[in-house]
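For this view, one protein chain was removed and the others were kept in their places.
On to chain A.
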Amino acid sequence: MKHRGRLSVALVAAVAVLATACSGGGGATRDIAGSYTAKPAQTGTPKQGGTATVALTPGLSPNYIYPYPPAAANGTVIARGQLWRSLYRPSGEGDQVADAELSLAEPPVYSPDRKTVTITMKDYKWSNGKPVTADDVVFSLALLKAALAESPANWSFYTPGQFPDGVSAEATAPDTLTLKLRTAYNPSYLLSMLTLLYVLPSTEWNIAATGGPHLDYKQPKNARAIYRYLTKESESQATFAGNPLWQVVNGPYRLKSFDPTTGSFSLARNESYSGPGESRLDQIEFKAFTSAAAVLNQFKAGNLTVGTLDSSFAAQIGALKAEGYNVYGAPAPARLDALVINFANTVGNFDKVIAQPYVRQALQRLIDQQGYIASRGVYNGAASPNYSTAGTGSPYPPAFGDQPPYPYDPAAAEKLLADNGWKVVPNGSTTCERPGTGPGLCGADIPRGQTISFTLASASSPAFVGARDVAFASAAKKLGIEVKVVTKSLNYMYANYGNTFAPATRNEWAMQDYGALYLAAGYPSSNTVFNTEGSFNLGSYRNAEVDKLIGASTFGADEKSLSAEVTALARDLPVLFLPTPHTLVVWKDTLSGPQSSFNALTSFLYTPELWYFHS
């Protein structure tokens, strides 16, 4: 009896330990977002020194060092922007195109016809003490062109005929760069392109072989040879930290070590860095992880200083705060989650049906954004509603503000269909009963008895993608619309579901959801994405008015024309808009810095030179 009693006590104790261990930090879904939306203020008296350990996003460990990896290398670049700065630093908060203070140059000055741009370099230095000059920018542009000459796929922001095509650069003085443009660009659009131009050392990297002669990179042939040499050197991961080439940097840090097995690396201060920020930290350790669960475990063990938390662990925020962490979450700027529509899919007359704006409007009204956000099975509270291509908090907001044109309203969706000639059969099969064109009729080429049935390709990860697609299909079914959700791997979708590059498979998908689509955070132009001839126009969307507006935001003089483009797209629905999940940033409360430097982590832009430990 005594023995049994001991056993019972031991069992109860074991269960209690397990229950305590497994329960940490749970919270009600509706309270989750409220626990992290306030930005923690910059605090404390800065201390010199210390090492910050930063968690890399699982699955995104770096494997390349040259800032422009060729497409065939599929490179994830080490410490992007920290070793080599771009000419203009993208704004981490997405409220402007570039962060003027952190940029290598003063804002560009345009000629009246916008075809000549003069750029004055700031007083930055390379790690070897030499100044960063306009020649370095000319060199960088030459290497970008060389990459594109090898393959247009080598720079994912490239549209044939646009930047850097038709752009010539000349260093008219050591600190003055003049760009001559064949076509005038919208200043904001050009600036967004220049935020992508990394400035590389022209006097150390202008070689085509180790110890080889210095070449005139202005000759395309030489630039190509240099590019090939640099990309070849970047294939040797074991030499990333030891190769003297990669030690010449203009950013606040230099690479100290790199572990090819894991992708973890460490950065040491660039003592010659002359830009803003005190660079108080001695070292930054970027640690690679195999899973989001492993990141969470290391946060809980207190072994990480900074990182992002997978939104599926949002319920652990309370526990992390109790462990001494700050947590801040927000949607990444200009992140767009949407169901991409294939306007060229002819299966079951889908192209005819979806061409009708009222059908798209009805479908958008079936998406319960607030419901998805609140659902534990979808976003678990960690997302924000979004109804435009600009994302949330953009400097180019749509004209309708926070009053979306087609909010969730199944009754309105049903009315839209009924008013346009459809016999709505809830949970059955809705059919067109009044064919023809004109008010109250189904629309051009839609025959009597036509149903609405289509395939939605849904990415197999992350989990919320499948959940939201199933929720949408369920809502559609209630209106007699059949949505067949098929799960596909992200890579399969990337490779096969896009009419610009895979026209043969256009009838395999009517809609697709592959998670996030990112536009340029500071200037979310949909050039290439939604213009008729756009190289990334996956679903063959066509709208002459939108083409005109995209042209204005890309080539026009009015920097605010992007708002009109964003508004027109939100109203015409080239895609169906879904909520944007939050990026959750976690950092120890013993580390501080400007709020913007932590907010920028939602865009994965690191500025550790602004951080410091405090007592």
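By definition in this document, a contact is a pair of C-beta atoms (placed from the backbone, for glycine too) under 8 Å apart; a residue touches a chain by one contact, two chains touch by 3 or more; residues count from 1.
Everything below uses one rule, namely that contacts and distances are computed from a predicted model.
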>> Not counting the visible chains, the remaining one has a UniProt entry; which protein name from "MBOAT family protein", "Na(+)/H(+) antiporter subunit C", "ABC transporter permease" or "Pyruvate dehydrogenase E1 component subunit beta" does it give?
In response: "ABC transporter permease"
>> Looking at the full complex, which residue from A:Q96, A:T487, A:S535 or A:Q595 touches the chain that isn't shown here?
In response: A:S535
> Which residue, A:G498, A:G522 or A:P608, contacts the hidden chain when the whole complex is considered?
Replying inline: A:G498
> For the full complex, which residue in A:A208, A:A288 or A:L610 touches the chain that was left out?
Replying inline: A:A288
> Which residue, A:Y64, A:W126 or A:W246, contacts the hidden chain when the whole complex is considered?
Replying inline: A:Y64
>> Give me the chain A residues in contact with the hidden chain, please.
In response: 17-18, 20-22, 24, 59, 63-64, 69, 71-75, 151-153, 156, 158, 234-235, 237, 259-262, 264, 288-291, 293-294, 297-298, 300-301, 303, 461, 489-492, 494-496, 498, 501-502, 535-536, 538
